[in-house]
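Here the structure is laid out as structure tokens; the discussion comes afterwards.
Of the protein chains in this complex, all but one are displayed in their positions.
Chain naming follows the written order as A, B and C, and within any one chain the residues start at number 1.
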Amino acid sequence: MNGPFDFTLALGDDALIAAQRLAEWTTRAPEMEEDIALANIALDQLGAARLLLSYAGELESAGRDEDALAYLRDDREFRNALLVELPNDDFAVTMAKLFFLAAYQLPLYSALAGCADERLAAIGAKARKESAYHLDHGALWVKRLGDGTEESHRRMQAAVDQVWPYTHELFAADPAAPVDPATVRTAFDEVVGPVLAEATLTQPDSAWAPAGGRAGVHTEHLAFLLAEMQVLHRAHPGAKW
Amino acid sequence: MNGPFDFTLALGDDALIAAQRLAEWTTRAPEMEEDIALANIALDQLGAARLLLSYAGELESAGRDEDALAYLRDDREFRNALLVELPNDDFAVTMAKLFFLAAYQLPLYSALAGCADERLAAIGAKARKESAYHLDHGALWVKRLGDGTEESHRRMQAAVDQVWPYTHELFAADPAAPVDPATVRTAFDEVVGPVLAEATLTQPDSAWAPAGGRAGVHTEHLAFLLAEMQVLHRAHPGAKW
Amino acid sequence: EDLAAYFTEVVDAEQKIEPRDWMPDAYRRTLIRQIAQHAHSEIIGMQPEGNWISRAPSLKRKAILLAKVQDEAGHGLYLYAAAETLGISRDELVQLLLDGRQKYSSIFNYPTLSWADVGAIGWLVDGAAIVNQVPLCRCSYGPYARAMIRVCKEESFHQRQGYEILHTLAHGTPAQQAMAQDAVDRWWYPSLAMFGPPDGDSTHSAQSMAWKIKRFSNDDLRQRFVDMCVQQAGILGLRIPDEDLRWNDERQAYDYTQPDYDELMQVISGNGPCNRERMAHRRAAHADGNWVREAAAAYAAKRAGQKETVAA
Partner (left out) sequence: EDLAAYFTEVVDAEQKIEPRDWMPDAYRRTLIRQIAQHAHSEIIGMQPEGNWISRAPSLKRKAILLAKVQDEAGHGLYLYAAAETLGISRDELVQLLLDGRQKYSSIFNYPTLSWADVGAIGWLVDGAAIVNQVPLCRCSYGPYARAMIRVCKEESFHQRQGYEILHTLAHGTPAQQAMAQDAVDRWWYPSLAMFGPPDGDSTHSAQSMAWKIKRFSNDDLRQRFVDMCVQQAGILGLRIPDEDLRWNDERQAYDYTQPDYDELMQVISGNGPCNRERMAHRRAAHADGNWVREAAAAYAAKRAGQKETVAA
């Protein structure tokens, strides 16, 4: 990432792909209340994605609006971190992804709210309130599952172990960006550590740090997600919906 | 269906979608030998699909080749029976689909081998040999699973119950077709009954007979299958591969 | 006797029966059955439209659809809560649905085959639901009447969204127009069937009318729906797939072709295109969520234990 366009696009892609994955839970959640909660979070992410992609399109000045960016790029052109494109897997994996993502987005959006770019600052100010709710929700489930039954503890620990390596990419240094993601790592660690401890979970110390999303080198999963997401839009070039 | 074009297209679509589903097992089968066997059957179906779709394109005389027919129609234009588009689910469901499909295709292709249309007769003559192998393979697994363990019996019976209603559509009368599918129902019943009995399975007597595939009214599954199958071809209009 | 007389008096006076009031057993059973069926319909009804969230053709439409399906989950929750005031728990009701012992609206057993189906469901299915449900806002049972007021408000919003989807398609490319017409062709008769069998064949109706649970006959409501749709279809520029549809000056209403009630009975009895898959999907989601619900309960119990320990 460098410069406001790449940065804005990357954040927009994070939010868009996160929304797409969360929305996959609709009609499938473990409780009706949770179906509603996950849809809410998906809607928040989708809302942030629309603001960010629209603004990225303006920064680019190439005539691409939010839909052109969302529907007419292939996976090599997406800039989201790998974490958000990982399959949902079981509910514990989804909650691990949600919790880590929110613990990154909250300080990032908070810092963004104070940045010099007025548009980004406004988006950050709106999104950070939503992220605070996402973080509470994710943390609550991490604790419930971590400190619930033996089965849920086993699954939650496995989920944390599986998702944790993908968190490192979120904080790759980018001093030229409106907010350098490396600067929010401390805030992330300060939130994540105590929640995992309270949840009786072990914080992994794996050195493995898969990356590539910000450069468009994704996992094999993203292309399948996009094939489904984009199929209708692409089948009708130029149509209005 | 009516007339050679619709008939040929329907048979080609049956084979194509069956191949696509069977190929989903590649790298996932319960044994390495079975991975190879399922790939073989998928290749046979794909081979038949290519012959049938190419010939359908010629009958239509609108300049569509096998790839135009496979990749550039949407689900409402596909004419396959619903049976072949159903998700693979567990291995028992896949074997139920394979067994019933082969028990239909074998007498159908055999009759086709003697029909007046030389091209269809040649395709039928080639495909019926392959169908005979598919039928043996499917029947063997139906018996192994039906008369294997308690668990496998339970799963195989559930699979037969789930798939059986979709067999009726295969035999919908079409007196104008090169071979009227209704005329091969007896041959199907004569094969299926004894195998199910030997497998200690109960033949369902459900009156439910879902249909619509031959008219392009499919299940919700087909559009997802096509989204994935067609994504790359459609992303590069006019390209050669 | 006094209680029964009081009940009748309240109902006749168009006032509300409340949970604490005495009510006839049959009234309670009828309401539980009807409210539960309605709640189950909201939950199962999330599936056909939910099928298109991942593929919505613009981000704006995706957001609207996701919010709509979420609203349906919300309606399910209010309605289960209304049913609970009659002395049955949500868990029991959910189990009755999963066991196939209570029904949901048969309309949700049809597949959504294109994006235009999302529009057609909004326009026709939500439209029919509103015609059915608006009178329920005056139902004699207070909690149900109040839930319906909220549901109807949101449903009419959904109906407008569906109408707008179809309007955009009907004024779009030829492929979009064809998609819209195809959806209306497939959803028209199933929507007419939502009003139930013709009055002659309808059971329970007289008693429900007397109890002011039901206020209009199936055929009256169906006619109202047809008349409303004909007008809107004209604006949409879409054809209603009924060759015999025409204005009857004498009746001051449209003559129309009845839906295939044999088909309706088949679908109700379990043999619609998607009955098995809708139920399998719901059962799988419930089963897959077991360990999560157990964990939440265990966690809550531990917390409650800790608080007691602290308090003691």
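Operating definition for what follows: a contact is a pair of C-beta atoms (placed from the backbone, for glycine too) under 8 Å apart; a residue touches a chain by one contact, two chains touch by 3 or more.
This one's a predicted model, so the numbers in the text were calculated from it and none came from an experiment.
Taking the complete complex into account, the chain left out of view touches A, B.
The chain not displayed touches chain B at residues 16, 20, 23-24, 26-36, 39-40, 42-43, 46-47, 49-50, 53, 66-67, 70-71, 90-91, 143-145, 147-149, 151-152, 155, 228-229, 231-233, 236, 238-241. Think of the hidden chain as still there; on chain A it touches residues 75-76, 162, 207-208, 210, 212, 217-220, 223, 227.
We adopt the following convention: only the chains that are shown with their structure count from here on.
Taken as a contact graph, with one node per protein chain and an edge wherever two chains touch, the assembly is complete, since every chain touches every other chain.
Relative to the whole-protein C-alpha centroid, the nearest chain centroid is that of C. Between chain A and chain C, the centres computed from C-alpha atoms are 34 Å apart. We define each chain's centre as the mean of its Cα atoms; on that basis chain A and chain B are separated by 41 Å.
Across the assembly, chain B contributes residues 223, 227 that each touch 2 or more other chains. Taken residue by residue, chain C touches two or more other chains at 55, whereas all remaining positions touch fewer.
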